[in-house]
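Below is the structure I would like to discuss, written out as structure tokens.
Rather than the whole complex, this shows some of its chains in their spots.
Each chain carries a letter (A and B) given by its place in the written order, and its residues are counted from 1.
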Amino acid sequence: MVMGSLRTRTEVLIIGGGTGGYIAAEHAAKLGKEVTLVEADKLGGTCLHHGCIPSKALISSADLVHRLRAAEDRGIVAAEIRVDGRKLQEWKQKVLNRLESGIKTLMKGADVNVVHGRARLTGPREAVVEGPDGVQTFTFEQCIVATGSVAAGLPHLPFDGERVLDAAAALDLAEPPGRLVVVGGGYIGLELGILYRKLGSEVTVVEATGQLLPGTDPDLVNVLMRKLRRLGVTVHRNARAGTLTDAGLEVQLEDGRAEVLPADKVLVAVGRRPNTEGLGLEAAGVALDERGFVRVDEQCRTRVPHIFAIGDVAGGPLLAHKAGHQGRVAAEVIAGRPSACDWAAVPAVVFTDPEIAWAGLSESEARERGYEVAVGKFLYTASGRALTLGETDGLVKVVADRNTGLVLGIHLCGPEVSELAAEATLALEMGAVVEDLASTIHPHPTLSEGIAEASLALAREAMAAAAREVARAR
Amino acid sequence: PSVPGAVPAGRPIATPAIRRRAREMGIDLRQVRGTGPAGRITAADLEAVAAGRGVAAAAPAAPALVATAPEAPA
């Protein structure tokens, strides 16, 4: 098919078929819009092909091996556990393929016109798409920019796809590296570091700040730190990665000493930058913020009112569920609905061991905002469910306004807590008070009981304080 | 799809904290008309009843004043 000079009109043009883009496409189409979705690579984007999904597929596999190796005290012994890295990669690929074909089916079912190619805006109402079949021009009524982000590198440690890897490349390794150095102790670096440690690599994490997972409640990070030690992962905080030589990665440690860390592979996971290069945003009149992300309002509108931006390229938390949510909002706004990104909380989930998850304000954030804070805690060492799983590291913290009982944040560390973040987020969205969580019957035996227990501790405290008040008044 | 003041076909709809507050205030929630989504009873609805402005008297004609007992545990 030659379409060199084709000029096609579409109601809604969506650039980028990642989490944000394909969800926006389906939703807008189902709400009655005629939608064209342009994807340069594969439907599903970073999340499906190089992020959330491949990482969790490998993590769940490494966990299985690790759990089994640690099950001797239960009388479960496996003579010899082998992991065929190539076969694991093949299985991972099958998972991705299945989800990708699921998205294709979704697009077909919603009547979304999917175009393969790279789009560039050439004006406020026009984009050019260069694809395998030539160049095509689209005019649109509305456009959604959903081009995501790419790994940020370090100038002195450029990605080479061989020894210096970004997360995408690290997820495709057929065999675990003998010695892996991870530069960056954020969630991506830690998830991959732990994963390869469990598959047999020697792993060292080099973090520039004083805390792993910067911004996370320190109580949660402390639990993780202890577990990392037990897993045999070495962590250097307040350390700076230098250049890579044959001997290894030069690192300046906290105490000022320079050390060379032997490294077969170096994973650089120090952040992501918006994917806006060559997109023609200037031609369209779209403005960026000081960090290069597309500036949007609550409705995901850019400065050009009929051009929207969603997902990683629009800044905020660079998370797939944030991208998807914005995709829905943009689609609804385009369909004439009064939608907005007015969330109370975007949950964070980190698939380390133990897992970490939270929604809302941390204790210190709440204090900074002027709240009188009350904190309820529950330790998973006291949880029947955690004990039956053989995994008791972790805790729950419920942060509330002492005066009103309003729940401000819920912070979780422990087995499966990624699945508890939804309840935490719902509590915040519903404006729940401590009493609501404490009075909600949480099923036994589950890890979710930790949220109830932490809330009950707070509710009982409040109850006792109220009783004292009454007694004093008499 | 939430219609304020809609008729709940079962138990009164209110959060656990509101239910506790109502008990403290001696208010029977089955006799309060909720103004929240799907007829949810809000703190303001309770205050209105306490101030004598809300619907607090049993009035069989008003379908919002459901007189059935709270549901048996599921």
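Criterion: contacts are C-beta pairs under 8 Å (C-beta built on N, C-alpha and C of every residue); 3 or more make two chains touch, one makes a residue touch a chain.
Fair warning: this is a prediction, and the values are worked out from it, not measured in the lab.
**Student:** Write down the full complex's copy numbers per chain kind, following the labels used for the displayed chains.
**Tutor:** A x2, B x1
Rule of thumb we're sticking to: only the chains that are shown with their structure count from here on.
**Student:** Quick one: subunit A and subunit B, Cα centre-to-centre, how many Å?
**Tutor:** 40
**Student:** What residues of subunit B sit close enough to touch subunit A in their complex?
**Tutor:** 15-17, 19-20
**Student:** For the complex, give me every residue of subunit A touching subunit B.
**Tutor:** Touch residues, subunit A against subunit B: 405, 430, 432-433, 435-436, 438-440.
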